[in-house]
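One structure, pasted below without further comment.
The complex appears here minus one protein chain, its other protein chains still in place.
Coming up: chain A.
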Amino acid sequence: MTAWRAAGITYIQYSNIAARVLRESLKGPLRADAAKRDASHVKFTPWANGKPAQRQTSQ
């Protein structure tokens, strides 16, 4: 077993780190564009009585 797997890191998490480091190493203009892919957002809209109650955004 690899060291990272033993430390409880999954391949998905490994993949995320690897992708981030690759994005950070790109040449100037490409890097700025690639950095946008670093963050992901999830938007939750709970519904009550058939209407959206409030909006929450989490990173």
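We adopt the following convention: contacts are C-beta pairs under 8 Å (C-beta built on N, C-alpha and C of every residue); 3 or more make two chains touch, one makes a residue touch a chain; residues count from 1.
The definition used in the following text is that contacts and distances are computed from a predicted model.
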Protein name as given in UniProt for the chain not displayed, "Nucleolar protein 14", "Vacuolar protein-sorting-associated protein 36", "ATP synthase F(1) complex subunit delta, mitochondrial" or "Ribonuclease P protein subunit p29": "ATP synthase F(1) complex subunit delta, mitochondrial"
Footprint left on chain A by the chain that the document does not show: 3-4, 6-9, 11, 13-19, 21-28, 30-31, 34, 37
